[in-house]
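A single protein chain has been omitted; all remaining protein chains appear in their positions.
Per-chain residue numbering starts at 1, and chain names A, B and C are given in the order in which the chains are listed.
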Amino acid sequence: MIQHENAHKFGMVVDLDKCTGCGSCMVSCMAENNVPFKEDETRKKDSITWMRVYKLTNGKPFPETEVVYMPRPCQHCSGLGDHGHSPCVSVCPATATDYGYDTGIVSQIYTRCFGCRYCMGACPYHARYFNWWDPKWPEGQENYLSPNVSPRMRGVVEKCSFCYHRYQLAREKGYMEEREIEENEYQTACTTACPAGAITFGDLNNPEHEVTKIVKPDPHPDPMNKNVVGKSRNPKVFRLLERLGTNTKVYYMSEREWVRKAGDNYLDGEWDKRKNHHGSSSDHG
Amino acid sequence: MDSALIPEGAKRCAFPKFMIGMAVVGAVLLWGVYAMFLCWFKGLNQTNMNDYYGFALWIWADLAVIAIGGGAFFTGLLKYIFKIDELKNIINFAVIIGFICYSSALLILAIDIGQPLRGWFIFWHANVHSMLTEVAFCLSCYFAVLTIEFIPNILENRQLNKVPFFHHLAHNMHGVMAIFAATGAFLSFFHQGSLGGVAGVMFGRPFAVREGLLIWPWTFFLFTWSAAAFGPCFTLLVTKITEAITGKKLVGDKTIHLLAKIAGWMITTYMVAKIIDTIYWATVTAPSLGFSLSHFYTNNAFYGYWILIAEILVCGVLPGILLIMKSTRENPTTRLVAIILATIGVCLNRWVMVLQIMAVPVMSFDTWALYIPSWQEVATTILPVAYGIMLIAVAYRYLPVFPQELELNKSAKAAE
Amino acid sequence: MSEIENKAEHGSMDGAGECAAGDPKDDKGLGLGVIFFMVAFLVCFLSGWLLFPKLLYSKHEQPFNFDHELHTAEAGDCESCHFLREDGTWSGIPNLASCMECHTDEPMGETEDEAIFCEEYVAKEKEVPWFVYSKQPDCVFFSHAAHINGENAAGKMDCKTCHGPIGESTSSRPYEENRITGYSRDIWGKNIWGFKKHSWDRMKMDDCANCHVEMDGHKGYCFQCHK
Partner (left out) sequence: MKIDRRSFLGLGLGAAAGIAVSPVGVKLTDDSSIWTQNWPWTPVPEDGEITYDPSVCSLCPGSCGISVRKIKGRPVKIEGADGYPVNNGGACLHGIAGLQYLYDPSRVKTPMRKNGNRFEAISWEEAISIVAGKLADIRTDGAPETLGVITGSAAGSMPALFKRFLDAFGSPNAYEMPSLEGNLQLTAATLHGAGNTIGFDLENSDFVLSFGAGIIEGWGSPVACFKANASRKERHAKLYQIEPRLSNTAAGADKWIPINPGTEADLALGLCAVLLSKNLFTQGNFTGGFQKFTAVIQKEYSPTRVEASTGIPAADIEALAVAFAKAKAPVAVPGKGRGDHGQNLKEFAAVQTLNALAGRLNQEGGAFVMAQPEYLSFPEAAMDEIAEAGAGKEKIAGSVNKLIEDINGSDKPLLNALFVHNANPCYTLKNTQRVKDAFKKVPFVVSFSSFMDETAMEADVILPASTFLERTEDVPAGAGLPKSVIGLATPQVDPVFNTKNPGDALIQVAQAMGGTIAESFEWETYDECLEAVAADIWDSLSEEGSVVVAEGVPEGTPAVDVSYLAANPTSVEMKGEGDFTLVAIDNMRLTGTIPAASPFAIKTVSDKVLSGTQTVVEINPASAKGLKDGGEAIIATEQGEAKVKVNLNEGIMPGVIGMVKGLGHTFDNPYVAGKGVNVNDLIGPVIEPGSGLDAAFGIKATLKKA
């Protein structure tokens, strides 16, 4: 690991109050990243969707029922204490996935992966998918495949890359014009596709970027759990399974309390205690 | 017709009878081999694994055979390092069983990975942070050691032994075996442990994650310990089965009782550690992540509390006690019950540490995932069993595996 | 002494007996065995070193000879044909259109190669199916911009460092392709063990990594060069 003085930390925040569950992000991701498809994609446990939209309900009976949709890309964990040992990276035996300390993005190299699937077991978000089949496209359809993302072969794991190739291309332009790239030059395919504008993507280390303004990540470890770093100081913003200390870089935002509660696991009655604490801690934010 | 190869003075069944037996088991073996090739050529879509069950039956089988194969290193350790000479009567067999278990483990791994031809990346591009890397290295090294430990026994085959070179090689290898035993024990400590670590380090999986010492979670030490404790039980079990099939007494009671006693104490001490670990995890680790014990055991009948009770009490504490108490230990029936329960117990533990981890949902809105293996998975998992039976049969028939065999069966001879 | 060892001793005795009986024949057999061993060893050893590398690669001639020296003399340095596009992506081998900025279907010189070019490709408006010596596999993302337009010294490399003195070549050498992997031989390098004398003798990931370690003290993260 090397220290980058001006390292980026790309992340996103999803406004769940705006998300309509329309699926544009999912399809944009598939089209952008050459994700294959099969005849039967209703077995969701072997259906490759780097971006998956979960449907959450508040579990109340008619007519108090409420529903919210939660888009889930790879969370790009930076691991316990924000040290870059994400659950998957630390377990990959062949270094087929690594943590980019310069971007905060968790890579996946299909040609290095030999398909042991340890990383999938280690990921609590089910963000990693295995190519159980050889990818096949109906005749002629491979014509729309993009050269910026290499198609995967059978027997390897794949996952969301925060559209890293878009970063690569943006940087090429940057080099050409001998300048740093702008916030809007590197945006993921799901972000640009979302018709509701529910997704905000950018550099969490850059106070100018919209995502940082919304999330207000706390650089200091959470006093309640030293493993947790980058907790949001916005009381409406939360992360998935934050308590595990995975330190994801995908944040979620909602006005609804039950939604924020659904983001993590709590013992009976624990939520109310923490909620209040969160409230207080959010004041200085 | 093959009498020239059979150890001198030893009685073996007629060759045709032997071959028929082999053919039957061989058929099962071929079935497994067929399934294996299906998986290699068509890919892992032949299995019922999915993105929730990246680890399944195979990894369980792997962990299980390595655990029960632990008898080899532990017995070796006792015989050559702690100089418990009595165990020389069973050491050969322990080594053969270990050899079978470890070769099976490697074979299953070779089927389990999505890109077998890239398997060597785990060595070439090793990631030192990964428990699996540690496993791969120690596993293959220890397999080499087992092979070396097995060789002298092979060379003692009546015909091979006639070649002076082989004879002396075997003789000298016996001499230096202590070194290999030591190496084996060392390697085993690490790969048994790192297999435990595989689960323990998954901090995204509250059912698996454990705190620990330095880089090693408690499961690391628990796995090593359990392998040392339950491995010998399996050795005893297989010995018992072989005796039953051959209708001969092959290992003296003194040896059996001794090994059983050692296993008994190992199991009991292990269970103490395991129970402490479980309590700490259930009351401290999991709750700190927002999970109550009931979350893991009350969703469905298959992964209910029964599995916890079965593993810890019925197949853990009970056999431990049965084996440390002289009366029950020296009573063949209770001893048999004990070693069977013990073997089940360790396999159950490995099952839980692989499949239940995958079954338990972590995200509050996620669902439990249950899985049934495909026939290809089952066949490839039975394959090693068939292979093991055949190897034991051949070894028993042509190698002087059991030093005591002749003396223990003199009476029988005399009677003829 | 354990019973096994007893038996062993005994076994070896009659073993020795047999040996004594058949000494002469045995020796000859053994000798013959040694000879066979030597022969087989030599054959396999040599074919492994000499024949195998030949069999491993298939040779392809380029559609026609290309005289880099001539073109650099006429058109200027590498960048005049191999350039960065405005968006910073690399144009690679010029397409027919850019060739036709100078060429017409009327040859300028007398070389038969140019004649072929004009008749077969310019006239028929067909792209030239060049074999690319430095072709990297699909999983690689290589940014020429980063290496020639980058910030520090590392970002100002010259073509030669990786591509060698191809600019001085007057004819196109045959393209060699690994029959198993489909890689150009230039990736692994001429030498079958992959030893290299010059920086451009090999184009494997290790070569990138080594240079990166030298230049920025770190071989970089996977996604820097993979897609």
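As a convention for this text, a contact is a pair of C-beta atoms (placed from the backbone, for glycine too) under 8 Å apart; a residue touches a chain by one contact, two chains touch by 3 or more.
Computed from a prediction, not measured in an experiment: that's the story for all the values here.
In the full complex, the chain left out of view touches A, B, C.
Shown as candidates are A:M30, A:A170 or A:L267; the residue that touches the absent chain is A:M30.
Only one of A:A7, A:L145, A:M176 or A:L267 touches the chain withheld from this view, namely A:L145.
Within the complete assembly, A:P135 is the residue of A:P135, A:G202, A:G230 or A:G263 that touches the hidden chain.
Across C:G48, C:G76, C:G109 or C:P165, the single residue that touches the chain missing here is C:G48. Mapped onto chain A, contacts with the missing chain fall at residues 15, 17-18, 20-24, 26-28, 30-32, 34, 37, 39-44, 47, 49, 53, 55, 57, 60-63, 65-69, 110-111, 134-135, 137-147, 150-155, 169, 192-198. Counting over the whole complex, chain C has residues 25, 28-30, 32-49, 52-53, 56, 85, 87, 89, 91, 137-139, 178, 180-183, 192-193 touching the chain that is not drawn.
Counting over the whole complex, chain B has residues 115, 117-118, 120-121 touching the chain that is not drawn.
Here is the rule we go by: only the chains that are shown with their structure count from here on.
In terms of their C-alpha centroids, the spacing between chain A and chain C amounts to 39 Å.
Averaged C-alpha coordinates give centres for chain B and chain C that are 46 Å from one another.
Along chain A, residues 95, 112 each make contact with two or more other chains.
Contact residues on chain B toward chain A in their complex (touch as defined above): 43-45, 49-55, 112-116, 118-119, 121-122, 125-127, 129-133, 136, 198, 201-206, 287-292, 295, 357-358, 362-366, 369. For chain C in complex with chain A, the touching residues are 84, 86-89, 137-139, 141, 143, 145-146, 149-150, 155, 217-218, 221-224, 226-227. By the touch criterion given at the top, residues 43, 45-46, 54, 56, 70, 77, 80, 85, 87, 89-96, 112-118, 120-126, 128-134, 154-157, 240-241, 243-246, 261-268, 270 of chain A touch chain B in their complex.
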